[in-house]
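So that we are looking at the same thing, I have put the structure below in structure tokens.
== chain A ==
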Amino acid sequence: MEIHAYEKLWLALALVLIVGFIGTITYGAAGAGIEMIDDKGGTVDPATLDDHPKFGDPGIEKTGENSYDVYLVARQFVFEPGTSEPLRVPEGSTVTFHVTAADVIHGFDVVGTNANTMAIPGQVAEFTVRFEEQGEYGIVCNEYCGSGHHVMEGSIVVMEQSEFDSWYAEQNQEGEN
Partner candidate 1 sequence: MATASGNEPLFVERFPDEAAVARANLLVAFVALGIGAFFGLVQALHRTDILRIIDSADYYTLLTGHGVLLAIVFTIFGLAAFFHWATARSLDQPAVSSLFSWAWFGLMTTGSVLASVAILGGLVPSLGISADVLFTFYAPLQAHPIFYIGLAMFIVGTWLSGADWFLSYRAWREDNPNERIPLQAFMVLTTMIMWYIATVGVAVSVVFFLIPWSLGLIESVNPLLTRTLFWFFGHPIVYFWLMPAYMMWYTVLPKLAGGRLFSDPLARVVFLLFLLLSTPVGIHHQYLDPGIAEGFKFIAMTNTMFLLLPSLLTAFTAVASIEHGARQRGGEGYLSWLGALPWRDPAFAGMAFAGLIFAAGGFSGMINAGMNINYLIHNSLWVPGHFHMTVGTAVALTFMAAAYWLVPQLTGTKLYSRPIGLLQVVLWFVGMVFMSNAMHRAGLAGIPRRTAEPQYQNFDFVTPIGSIFELRVQIAFGGLLLFLSVVLFLFNMLLTAFGEKSERPVDEYLPEPLSGPEGSPRVLDNLGLWTGIAVVLVILAYTLPIAGIIQNGGGLFGGGLPVPVTVFPDVEIVKTVLAGAFAALAGVLL
Partner candidate 2 sequence: MRFTKAQALILIAFSIPVAIELRTVAGFFNYDLPLIGVVVIEFLFLALLFVLYGLYGEKSTPAAQ
């Protein structure tokens, strides 16, 4: 089968391009350390989410010096936490999110960042991000979830450490009472 020399050149370049793309992605995963959402979050029974030790009372909890766990439930048409009150995290912290959905498939996107995942009933999306600087981010549901999809939003407030600490202590006190 005879192929024109120019087309052979193009074929070779196309292959180089493809390998280059795969190489870049591999660099992102291995070199820049970007991890994918995967199956490490495990599964959860969406019908009994309210009785779940973590998702039953979703929110942030401290797990180490600068590290926190966030349990977050997406349901029509709110993020808990996030919608009725913002999700508060301290600056310079490493936060591991555990996101699931209670009813239908939702999306969880921190606007303008790479923190973006699907929230699927029965599955837990687990991923870790670092919040370096103070500021506010919006959260949107980016997967159509029903007639009120467009009002499903929330926010994340990245606070100064001491401010966060006093808020966190107050929360825990309330929880104990």
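By our rule, contacts are C-beta pairs under 8 Å (C-beta built on N, C-alpha and C of every residue); 3 or more make two chains touch, one makes a residue touch a chain; residues count from 1.
The candidates came about this way: all candidates are chains of the complex that A comes from, given by their letters.
Remember, predicted model here, so these are calculated numbers, not experimental data.
When you check 1 or 2 against chain A in this complex, the one that touches it is 1. Looking at the complex, you find that chain A touches candidate 1 at residues 1-4, 6-7, 10-11, 14-15, 17-18, 21-22, 24-25, 28-29, 34-39, 41-43, 45-48, 86, 99, 102-105, 107, 109, 111-112, 114-118, 120-126, 136-138, 140-151, 153-155.
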